[in-house]
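Now for chain A:
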Amino acid sequence: MNSKESILSNIRKNSCADYEMPDIAVKGVHYDDSLQQFIDMTKAVGGNAHVVQVGENINDLIRSYYSEAVNIVSNLPEVTIATGNPDTVVKPQDLDGTDVAVVRGELGVAENGCVWIPQAVKEKAVYFIAEYLVILLSADKIVDNMHEAYDMLRFNDYGFGTFISGPSKTADIEQALVVGAQSACGVTVFILNA
Partner candidate 1 sequence: MQIGLFVPCYVDAVFPEVGVATYKLLKYLGVNVDYPMQQTCCGQPMANAGFEQKAVPLAAHFEDIFQGYDYVVAPSASCAAFVKLNYPRLLEGKHICQTSDKMMDVCEFLHDVLKVEKLPGVFPHKVSIHNSCHGVRELHLSSPSELNIPRFSKIRDLLSLVEGVSVVEPERVDECCGFGGMFSIEESEVSVQMGTEKLDSHIATGAEYITGPDSSCLMHLQGIARRQNKPIKFIHVVQILAAGL
Partner candidate 2 sequence: MSTKHSKAASAFLSNKSRAQFLNQSIWYVREKRDNVAMQLVEWEELRELSSSIKRHTVTHLDTYLEQFASRAEANGVVVHWAKDANEHNKIVYDILQQHGAKKLVKSKSMLTEECHLNNYLINKGIDVVETDLGERILQLMQVAPSHIVMPAIHLKRQQVGKLFEDKLGSESGNSDPTYLTRVARLHLRNEFMTADAGLTGANFGVAATGDVVVCTNEGNADMSTSLPPLHIVSMGIEKVIPDYRSLAVFTRLLARSATGQPSTTYTSHFRKARSGCEMHIVLVDNGRSDILGNPQHWETLKCLRCGACMNTCPVYRRSGGYSYTYFIPGPIGINLGMLRSPRVYSDNVSACSLCCSCDNVCPAKINLSEQIYFWRQGLDAIHRADPMKKIISSGLKYLYGHPALYYMGLRYAPLINRLPRNILYNRLNAWGKGRELPTFARKSFSEMWKKGIVR
């Protein structure tokens, strides 16, 4: 018997109880103003949220938020100021040194400021290796809670996706919160179509 069969047969032999799957009918938290809650939570977790007004240009906004950024990486056609593209690098290590990565989010979750980003680039390192991350998110894609989000989750063919809630952080040294651990030191969500 190989290990798989051995493990499965031991499980079947030992199981001493039988429980049904519960009906997951819980009412997740609802917000009267999901957009505002999303903005508040994004700030609470150390991120920025900017509601893009009519007439505001993404590229100008990126420049104004990150005036010292030199290496701006994106595969989004609307990001004309990009100096690099995660689809065309030879290897993911080439993305090190990215000052700002601009990516698209597909869902926002109001209860925790999470943005669902299904991988839409050749090298997903772009989501984690940049000093700063800018996420474009449409306001009509903001849901209240994770129950709703998981009902709507979609992947692209790349087979990877991540919820990102604010910048990377740690409190491992004396419980002192430090923003910017191994990934983005800052995150700005540009909310479109509000």
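Basis for inclusion: all candidates are chains of the complex that A comes from, given by their letters.
What we mean here is this: a contact is a pair of C-beta atoms (placed from the backbone, for glycine too) under 8 Å apart; a residue touches a chain by one contact, two chains touch by 3 or more; residues count from 1.
Note that the structure is a prediction, hence the values are computed from the model and not measured.
What touches chain A in this complex, out of the candidates 1 or 2, is 2.
Those residues of chain A lying in contact with candidate 2 across their complex are 2-4, 6-8, 10-22, 24, 26-29, 41, 44-45, 92-93, 96, 109, 111-114, 122-125, 127-129, 145-147, 149-151, 153, 155, 158-176, 178, 180-184.
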